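Here the complex is missing a single protein chain, while all its other protein chains stay put.
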Amino acid sequence: MSDSVKRVVLAFSGGLDTSVILKWLQQEYQCEVVTFTADLGQGEELGPARRVAETLGVKAEHIFIEDLREEFVKDFVFPMMRANALYEGLYLLGTSIARPLISKRQIEIAKLTGADAVSHGATGKGNDQIRFELGYYGLNPDVKVIAPWREWDLTSRTRLIEFAEKHQIPIPKDKRGESPFSCDANMLHTSSEGKVLEDPWEEVPDYVYSRTNNPEDAPDTPEYITIDFERGDGVAINGEAMSPATLLEKLNEYGREHGIGRLDLVENRFIGMKSRGMYETPGGTIYHAAHRGIEQLTLDRGAAHLKDELAPRYAELVYNGFWFSPEREMLQAAIDHSQVRVNGTVRLKLYKGSVNVVGRKSPDSLYNEKVVTFEDDAGAYDQKDAEGFIKLNALRLKLLGKRNG
Amino acid sequence: MSDSVKRVVLAFSGGLDTSVILKWLQQEYQCEVVTFTADLGQGEELGPARRVAETLGVKAEHIFIEDLREEFVKDFVFPMMRANALYEGLYLLGTSIARPLISKRQIEIAKLTGADAVSHGATGKGNDQIRFELGYYGLNPDVKVIAPWREWDLTSRTRLIEFAEKHQIPIPKDKRGESPFSCDANMLHTSSEGKVLEDPWEEVPDYVYSRTNNPEDAPDTPEYITIDFERGDGVAINGEAMSPATLLEKLNEYGREHGIGRLDLVENRFIGMKSRGMYETPGGTIYHAAHRGIEQLTLDRGAAHLKDELAPRYAELVYNGFWFSPEREMLQAAIDHSQVRVNGTVRLKLYKGSVNVVGRKSPDSLYNEKVVTFEDDAGAYDQKDAEGFIKLNALRLKLLGKRNG
Amino acid sequence: MSDSVKRVVLAFSGGLDTSVILKWLQQEYQCEVVTFTADLGQGEELGPARRVAETLGVKAEHIFIEDLREEFVKDFVFPMMRANALYEGLYLLGTSIARPLISKRQIEIAKLTGADAVSHGATGKGNDQIRFELGYYGLNPDVKVIAPWREWDLTSRTRLIEFAEKHQIPIPKDKRGESPFSCDANMLHTSSEGKVLEDPWEEVPDYVYSRTNNPEDAPDTPEYITIDFERGDGVAINGEAMSPATLLEKLNEYGREHGIGRLDLVENRFIGMKSRGMYETPGGTIYHAAHRGIEQLTLDRGAAHLKDELAPRYAELVYNGFWFSPEREMLQAAIDHSQVRVNGTVRLKLYKGSVNVVGRKSPDSLYNEKVVTFEDDAGAYDQKDAEGFIKLNALRLKLLGKRNG
Partner (left out) sequence: MSDSVKRVVLAFSGGLDTSVILKWLQQEYQCEVVTFTADLGQGEELGPARRVAETLGVKAEHIFIEDLREEFVKDFVFPMMRANALYEGLYLLGTSIARPLISKRQIEIAKLTGADAVSHGATGKGNDQIRFELGYYGLNPDVKVIAPWREWDLTSRTRLIEFAEKHQIPIPKDKRGESPFSCDANMLHTSSEGKVLEDPWEEVPDYVYSRTNNPEDAPDTPEYITIDFERGDGVAINGEAMSPATLLEKLNEYGREHGIGRLDLVENRFIGMKSRGMYETPGGTIYHAAHRGIEQLTLDRGAAHLKDELAPRYAELVYNGFWFSPEREMLQAAIDHSQVRVNGTVRLKLYKGSVNVVGRKSPDSLYNEKVVTFEDDAGAYDQKDAEGFIKLNALRLKLLGKRNG
């Protein structure tokens, strides 16, 4: 187990679990630990991460705390949104899309600090271990990967807490007891699963939701907003230009207010079992609807339908952890090619859990007055053309009918 | 144009347009007209259809008025719903799915009555002409198809009304003026397009909606219902067994009450132009969500993902009018194969325009307590397996990384 | 490792490796071994298998030797051929398609004999272990699987032979030294890989081929044969009706004579590495060409193109070992639906390594004199129709051109 490891870069939240891992790595591998804590907009303070790391003896120059929110939205969330990716028809992939960025930075920091190993706190039954590790191996084939949850003997919460107590690791009060469910959060979404959610017949209790109002408590009056797009990416809300992360954050506020983006899902994990989760993706849900809205006006049918056929595969790749794979990049190249003229403005109505596109306009519209004129212009659209179109589309069916008849 | 035609079966609503067509066919082709009026749950009385046909001289034995609601839902709507088909990601295909059934019955009635031609009232700029005619030609390659809107000179409403007046065709009061939009309806949905809807930036006015409450006027209290499925098809609501059409009708009532199923869409027509439409699919929207919900529990991942990849193609085929095509039937065979164990109950929350799955259970669940036990059973799920799984999934990426690095 | 096992069904060829496995299982697991030897047309005598099993103490009623050739061709090879499946564009999947049948019989025999485990002789670096084991687990989720090559310490040929000598296991003379490559064979093909084939730049030496003449040594005169198809399956050669296995065997003779079906391939294994193999699929190569030939005449374009799009996925599933998976079965349902009218006769020319379709006829042809007459019949094919067809296909491109221009 304990191959010789010199220095390991740990994806470190500062919470109980990764603090225990930090200590365990130091003990078990007799190695230096470099901590990497990313601000992906999960809404937690990162200050404690530094304090805990220091307490546990991590050198100051080995504590990396970085605000990656803009990179996260610009280089990961937005490209994925260009694909209209929905896993199993419904899920906006909020957890999946954050992992590759963390992997990438861990590998970069390993290079900077001369570390030969990386580690993460994902369990052995989930998807995240795969997403982290496919990223690690793809970006540095020679890196040593340590997955404590698959190695150690701290297999119950009691033993974990005993370990923490023994090593003076701070234990947040609310971690003493069993949590009724487990969470992951970043700027795009919060996910919850386990415990009280495990019976898929039982409705998700309201207290599980943390990012959105209950639609029944949302305002009784709809709110209208606009989002501007350039080359397939959101650039402004209500006419005000914003950076990617600012824009998503602002949409999160709208979504929270109006109770938008809750999803109760039974999904298929890559490792082969079904799990039941609850997701809140307030801003992302609004953004997804808006992106489809602007595409309706600006994408040609051929491009739009090809995208629709490729989207499930793209979503599967992201979910399964293959962000840094040739096939995801190939699909991205195809998708990005389609987005060059996806410019314009979408108007949305937000109301008690729903987001609906109610208007769209674009300088690059393929539906506009010129088209209408074009239709009516004698000779430009000749209804007689439809006859030929239908007859030749029918020809093979006629031949079939003759044979089969 | 006027090839010799002996007898023509007209898809006849009894309304102004098809009444004019009836007369025009008699005049232009000097032929007998057989009228076929289908009750697909469009919510109009069919009595007038008989009266108008009689008035215009159609023989009693040539007036066919049929209630096809059960066949429509059982053999067309439900098979399509098994596919989770959404055209361009959003549209439930309510108009598209009705056309093949009408085509099929027209061809059957043509055989019964010795007719050599069929005719319909769809215009030359839309999709419906294609859907009707691909059906006709596929089912009877030798049939003569008459599409009056592509042939005649009644190209304005004024001239149409003049023609009606001249021939004592009854003109409903509300047809005298220009309608602010045009409609199609059946049990699955109502669609509206044209006129006031033509500017895709303008919100659809509330008076265009006829099948659903405005969500803002819907009840302030959510309602919960259950739908039972057998072999992928709905069979009961709240535990009460129902026929397909009764079930869909009941869901329409729920959807109307809670303002569910409104869609404002800019879509790509098969003939190559974009159009903007408004759809109301109250019961179908609930049903679609429920079907996905029960599949979550009962479909294996391999089946589920293959279905997701095939669904856009399936939807395109239905939209474009290729219901009676080998490729749609092939996809249906694949889809139906997957539905054998799609049994169980879905619980849904209906509230102010939203439908959400909040629970699902099934005797054929692939997610259940046995699975949980299975996971925890020592040896059955060994977390060590995950390491091998990840390492071999990563192997090609490592080799790539080594080469590219 | 040695969980308690009572009785294990071993896929047993009677050769050195599986004989050693037999003994090793008895020793290591202290369990009874049931041997299963299948005649899949690999061209070896099966008598020795019985003798070796008896010598090693297997009870007579636990020695299963079965001729599965007809089942193999009828239920595995032919369904796969209906799909025109080619892995990575070239490989006819001869090894892959045999594994599920063996798995299935092992599980059936385990039930018959009350065995609680199954075992095979595939190595830990190849695809076959996956194909065997996915079959086992899918057909009996509770079965214990023993894969000696992943468990034992007989990791070199020398140690294997020492073990054999120590236990009086008969060692064929040609197995004493290192073989210059390793082989797998069945009625569909022979594959070779390893050793002298490992450098993909070096041409495969002629002595590696065992099932086909070198094309340069094949007859200087072409030979013509016909194959008759019914519902997509071959039923006769040169007009003589034959069972599936007889037909494939006969085609193997033709292929051997004319040097047909050699393939030198670098392929991607499911476990993530590339390997270089040599395949000989003499009869299968002829059959594949013939099946495409009869489909050309009898399949509608919609069906044919959908099949072409699904075929790579189907091939991947078979290659990766997912024969007994819902998604392979779904694809098969779609494919089989298309084959109902794939009837007729194909004429082929065999010559020095090549097989070419030179003629095809069918009672279910969609290309025939009636079609020609149909084309020339005034009104049936109106060249004017082409104009409308083109114009409406062009409409979206025109709109694009106007926008982009």
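Labels A, B and C are assigned to the chains in the order they are written; within every chain, residues are numbered from 1.
By definition in this document, a contact is a pair of C-beta atoms (placed from the backbone, for glycine too) under 8 Å apart; a residue touches a chain by one contact, two chains touch by 3 or more.
Bear in mind the structure is a predicted one, so any value in this text is a computation, not a measurement.
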| item | value |
| --- | --- |
| Touch with the omitted chain, as defined above, among C:Glu54, C:Asp67 or C:Glu88 | C:Glu88 |
| Identified contact with the non-displayed chain, of A:Asn84, A:Thr190, A:Asn252 or A:Asn268 | A:Asn268 |
| Which residue of B:Arg292, B:Lys361 or B:Arg396 touches the chain not shown here | B:Arg396 |
| On chain B, residues whose C-beta touches the chain left out of the figure | 300-302, 341, 364-366, 370-371, 374, 381-382, 384-389, 391-393, 395-397, 399-400, 402-404 |
| Residue ranges of chain A at the interface with the undisplayed chain | 3, 268, 271-274, 299-300, 302-303, 305-307, 313, 322, 325-327, 329-331, 333-338, 379, 392-396, 399 |
| Footprint left on chain C by the chain that the document does not show | 84, 88-90, 123-125, 129-130, 133-134, 137-142, 147, 149-150, 198, 200-204, 215-216, 220, 222, 262, 264-268, 271-276, 292, 296-297, 300-301, 304-305, 308-309, 311-313, 316, 321, 324-326, 347, 349, 351-354, 356-361, 365-367, 371-372, 375, 381, 383-384, 386-387, 389-391, 393-394, 397-402, 405 |
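Simple rule for what comes next: only the chains that are shown with their structure count from here on.
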| item | value |
| --- | --- |
| Same-residue or different-residue interface between chain A and chain C, half as cut-off | same |
| Maximum centroid distance from chain B, chain identifier (CA atoms) | C |
| Between chain A and chain B, centroid-to-centroid distance (C-alpha), Å | 33 |
| Euclidean distance of C-alpha centroids - chain B vs chain C, Å | 42 |
| Interchain centroid distance [CA atoms averaged], chain A/chain C, Å | 40 |
| Residues of chain B engaged with two or more neighbouring chains | 268, 271-274, 300, 305, 313, 325-326, 393-394, 399 |
